[in-house]
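Sharing a structure with you now.
Removed from the display is one protein chain of the complex; every other protein chain stays in position.
For chain A:
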Amino acid sequence: MFGAVRRLATAAASAQVSRLQDVVIVGGGPAGLSLLAALKSSHKTRHLKCTLVEGGSLDNIRTFGEDPPENYTNRVVSLTPQSVEFMQERIGSWQYINQDRIKFYSSIVAYDSQEKDARIQFDASMTDGNGVLAVMCENINIQSLLLSRIDEIGDSTILDNTKVLDIVHPNKPEINHDLTAEPQTTSPGLDWPIVQLSNGESIQTRLLVGADGYNSPVRKFSGIESRGWQYGRFGVVATIKLQYEDYRSIGWQRFLTTGPLAILPLTEDNATIVWSSTPELSDILLKVTPEIFVHLVNAAMTLDEVDLNYIYGVLKKDPTDTSVLEEIEWRMSKIKLSELEEKYPLPVSEVIDKSRARFPLKMSHADTYVAPRVALIGDAAHTIHPLAGQGLNMGQSDVAGLVEALEKGVERGMDIGSTLVLESYVSNTWPANSMLLGVCDKLHKIFSTDFYPLVLLRGIGMKSLNMLDVVKDLMVKSMAR
């Protein structure tokens, strides 16, 4: 009788019977999809019942493989050879990449706006990536290949257009005013978190994985603190056309005091830019006409900071002032043509309509990535300055680390939600991520100053570093971990 009453009470509390799953992944970005594909590809973990929940629609990702949009999308990411290998060997998803829309880089050139000769070139020969330093491709291309792989395996549930309304702990002691009642130390029920969804369903899961980005609701549920800061800068992205196809397989990045500007050539005459800039500058970049924007990018890759500041000043007063076009042309004409061809990227000729967008830059790192029955991956665990193109790769290495820990847990007959299983994921990934976050944060800080002694010092640093192959080697290897 009492048992029946208690059962009724619990049923009323959870309103609806929960479906049980082994793993629920919140977030359908590259990290979340990659984890699902990797779990289903490993013969040790493929028996786990998995569900992925995504708030947005995945329709454009599903159609991308068959029918991609004509122009490149503006979210382009850099993959390290290690990430590519992971997708080839462990997930088996690389075969689904849209080959026509990726570009292999053999080198990346970084140079300083305040010291003409301070430049550093990273080459593919320094990595074990078979002549490849990085692969540039669209975010959506990666999501698409992962989704194709997941569909190929079948046997997992993807709920898109479904929001997570709440995550609750089933055994959270309710405030009990009856002091005579026995304190309940152990509850007979499951201690798995319950995920309540906007489609009315609720899922109770052995392991809840947060791949839900910077503002991760899963991280908030788990009570894991994340620390970091806003850079007070925005990343402005755009898809552009170069004057003609760049056959050199080189990515370009110039360090300006407002933040680094990268031009990353893609196939044919396509390219993408990532321009880290102050809030003021990013306003200008989004407001100016396409024609002025194109000239601004060319100017920012070549002209001195003094010239640039003058031009920004003019545009700040009137973003449509076309007199800057002549200003820029006149100033550029003073640079030798041979130098322009050799040391700088190809000139930009066009910006794709509506491809300009901006996002705030920040650095954050969670204190840990796991709690009982919770793991965080990707941006939910860390966000990084885009200057080294490491964000997506860190997410992929998280996935590799988490899957490895879960495989070991299954082999040992453990409950995969236990911290005993998850702990090794943190100890294998946290320190390396912390180092990478630190390096990129320092790089941003060193280059965002125009304090002359430091400019001088970093110039010397870059020049000597460029000659010291051993050190460069180490840098590339640790980035392309």
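As a working rule, a residue touches a chain if its C-beta (ideal position, glycine included) is under 8 Å from a C-beta of that chain, and two chains touch if they have at least 3 such contacts; residues count from 1.
In the analysis below, contacts and distances are computed from a predicted model.
For the omitted chain of this complex, the UniProt record lists the protein as "Ubiquinone biosynthesis O-methyltransferase, mitochondrial", which is one of "cyclin-dependent kinase", "S1 motif domain-containing protein", "ER membrane protein complex subunit 6" or "Ubiquinone biosynthesis O-methyltransferase, mitochondrial". Only one residue from A:Asp191, A:Glu245 or A:Glu404 touches the chain missing from this view: A:Asp191. Contact with the omitted chain, checked across A:His43, A:Arg227 or A:Lys317, is made by A:His43. Listed here are the chain A residues that touch the chain not shown: 20, 43, 47, 185-186, 188-191, 410-415, 418-420.
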